[in-house]
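The structure's right below; bear with me while I get my questions together.
Here we show just some of the chains, and they stay where they sit in the whole.
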Amino acid sequence: MIITKTIKIKAKEGEYLDITEQVQNCVSDSKLKNGAVTVFVVGSTGAVSTIEYEPGLLKDVPGALEKLAPSNEDYEHNKTWGCDNGYSHVRATLLGPSLTVPIVDEKLTLGTWQQIVFMNFDTRDREREIVLQMMGE
Amino acid sequence: MIITKTIKIKAKEGEYLDITEQVQNCVSDSKLKNGAVTVFVVGSTGAVSTIEYEPGLLKDVPGALEKLAPSNEDYEHNKTWGCDNGYSHVRATLLGPSLTVPIVDEKLTLGTWQQIVFMNFDTRDREREIVLQMMGE
């Protein structure tokens, strides 16, 4: 069985959102007992991963990314297109748009302190589509 | 249904290639209506992700990786094996060899400005195998 759900997320500039409950709800609605869900970010300035979703790390992770792809640097992307989100694209490519999580007994196999996080790296508020592709039986 | 395709890619030293069309063509040929494709890079000096494939970012992403794993540094890998591609391996491990993209109505669910990119981090031209594992119905 294959079930597709598209969730729409409003995210502020640089916001990291815990989407675990939304993903788990879609999995529960799907009636799949076992399988996997691929969480896929449509667009090239956002990414998905897992994190212990707490206020400290919501500063620490952006802090590390600020070293890797600083927001105030000159990017060729910005020069070419007259925009300001070169660093957003770089971060998105390095982290990647997809995550696959197993489903066992109707539940995501996440740890207690492990949440699914959508990261909007863009320089403005965005509404983003995230495709959940659930496969299993 | 499970359909496997292996595509062979010739990539120059440090080249980033847009393989979206090749992946979409394989998906179309597979006749799958819904499912997912896993794009998997065979080898340990290349990676796959998504990007807005345009000339600016093709300089910006390598620029960020040059900070993270500089090409001119001394790597233990190089000292041990007498080679020069330690940084290529480091970049490949950090970015990862696999990407899973949903297929909905026979199409990859990519954004308009989001392409699938194969990154050859190696220090010489390589022919690389990329396995496309398509599953669905």
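As written, the chains take the letters A and B, and residue 1 is the first residue of each chain.
Assume a residue touches a chain if its C-beta (ideal position, glycine included) is under 8 Å from a C-beta of that chain, and two chains touch if they have at least 3 such contacts.
From a predicted model like this one, the values you see are computed outputs, not experimental measurements.
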Same sequence throughout, 2 chains drawn here; counting the entire complex gives 3
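By definition in this document, only the chains that are shown with their structure count from here on.
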Between subunit A and subunit B the C-alpha superposition rotation, given in steps of 5 degrees, amounts to 120
Contacts from subunit A onto subunit B in the complex sit at residues 2, 4, 38, 40, 42-44, 67-69, 75-81, 86, 89-90, 92-94, 96-98, 100, 131, 133, 135
Touching subunit A in the complex, subunit B uses residues 34-36, 49-52, 54-57, 59-61, 63-65, 67-68, 94-96, 99-104, 109-111, 113-114, 117, 135-137
